[in-house]
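Reviewing the structure listed below.
And now, subunit A:
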Amino acid sequence: MGESAFEIAINCVKLVLVFLLMVQMVPVLVWLERRGSGFIQNRFGPNRVGPLGLMQLLADAVKFLTKEEFVPKAATKLLFYAAPVFALLPGTLAFSAIPMASPLKWGEHTFLIQGYEIGVGIVFILAISSLAAYTILMAGWGSGNKFSLMGALRASAQTISYELALGLSLVGVIMMYGTFNLTEMIHAQEGAMQFQAFGFTISSSLLPNWGIFYQPLAAVLFFAATFAESNRLPFDLAEGEAELVAGFHTEYGGFKMLLFFIGEYGHMMVASGLMATFFFGGYNIPWTTTEQVYQWALGIVGSPDWASALSSAVHFAMFFAKLAAFLWIFIWVRWTLPRFRYDQLMDLGWKTMLPWALANTIITAVVVFAVSQTW
Partner candidate 1 sequence: MTADIFLFWLLASVTLLSGVGVVLVSNPIYSALCLAMTMVGVSAIFATLGAYFIAGVQMIVYAGAVMVLFVMVLMLFDLKTEIATFSRGRISGAIKIAIVGLLAGLIAGTFAMTTTIAGKPETKEKAGHAAKSLGELLFTKYVFGFEALGVLLLIIAIGVVGLARSKGGTHAKH
Partner candidate 2 sequence: MNHSLLMSILILSPFVGFLINGLRYKKHNYLVAGTIATSAVFISFISAVFLVVDLVGLPPDSRRIAVTFFEWIRVANLSVDAGFVVDQISAIMILIITGVGSLIHLFSVGYMHHDKGVAKYFAYLNLFIFNMLLLVLGDNLLVMFVGWEGVGLCSYLLIGFWFTDETKAAAGMKAFVTNRVGDAAFLLGMFILFLTFGTLNFSELNALVPAAAETSWLGAITLGTLFLFVGATGKSAQIPLYIWLPDAMAGPTPVSALIHAATMVTAGVYMIVRLNPMFMMAPNTMMIIAIIGAATAVMAATIGMTQWDIKKVLAYSTVSQLGYMFLACGVGAFGAAMFHLMTHAFFKALMFLGSGSVIHAMHEEQDIRKMGALKKYLPITHFTFLLGWLAIIGIPPFSGFFSKDEILWMSFHSPLGHPVLWAAGALGATLTAFYMTRLMCLTFWGASRVPKGTHPHESPITMTIPLVVLGVLSVIGGWIGIPHIVSDFLGHLPNVWEEWLHPMIKEVPNMGPADASLEWALIATSVGLASVSALVAYHMYVRKPGSASRVADAMGPAYKIVYNKYFIDEAYFAAIINPLVKGSRALWYYVDVNFIDKCTYWAADVAKGGGALIRSLQNGNMQQYAMYIGIGLVVVLSILLMR
């Protein structure tokens, strides 16, 4: 919360903007997904409505809105309606906490390019995304359909299981950066590779100072776990068309279905944003620091305010590029890998990822401690 009414107003506007940004990303992503799958599977995908099928999205939206509104007879009405609404929440709230560009300094005001800054950012995001299981359970049980219920139970069990690996894989990252704060993490990844070890400063201009070079295992585990968290292939056991019709949203249609879609893409965006933030330098341009970019912008526009705005814009573009890259990987994986069997899924979560995440935690702790010593 800001101090003055002006800042509060700006912040409220910011929240709405971030939400809108996220929601507006969804049609683009849907288009990307369909075109991308067509590309991967060597077919066309939607290409009739508008150039490159881009207008398909609008047509879809119209279709969703005009579809018949119905509630299954066996459904529990309250939950049936509440579930899609709640589906939006975790993704939105979590995405708002991710910094998307360097702060914009305008006069005496400072605007963070993110929904809000939270001191314990990681914990907050984990907490919020852990609420996602309710949506699935509410939808599944509220539908009054046993396939929905089974899909929901599967999905929530999967979510809980992978939350462990997810959280644990991040512990190493937290220990390395020594903070929960996402902005501080991004600051720690500025410039070219440089770190302190045994009292020496080691630097290399070959690599950017990204988290993935320090925590490769954590990155792999985290990315895999986010797939499971967002219930996407190869972990989309909740839907599993072949066995469960469509999982927890079998009974949903029209706009309610769309809300679930948005929720799922929201998850993907949060995951991609976090990947970028934790392991790929966030909004930083590789090999450069925020300060360097600001100086560069100052050289172009001259006024500090505008320089700050320019550097924020550049950083925002950088962040968006990284986000897009990871979103593409999500789509790419979905159309490439087959689905796991349920027991394989659980085995992977509990017997492979959890032990590796634990090992990563312990090793990181030891190494961080050892390296901090001066001999």
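Definition applied: a residue touches a chain if its C-beta (ideal position, glycine included) is under 8 Å from a C-beta of that chain, and two chains touch if they have at least 3 such contacts; residues count from 1.
Behind the choice of candidates: all candidates are chains of the complex that A comes from, given by their letters.
Only a predicted model underlies this, so the values are computations on that prediction, with no experimental measurement involved.
Any copy counted, the candidate of 1 or 2 that touches subunit A in this complex is 1. Considering their complex, residues 1, 79, 118-120, 123-124, 126-128, 130-131, 133-134, 137-138, 140-141, 149, 152-153, 156-157, 159-160, 163, 167, 179-181, 184 of subunit A touch candidate 1.
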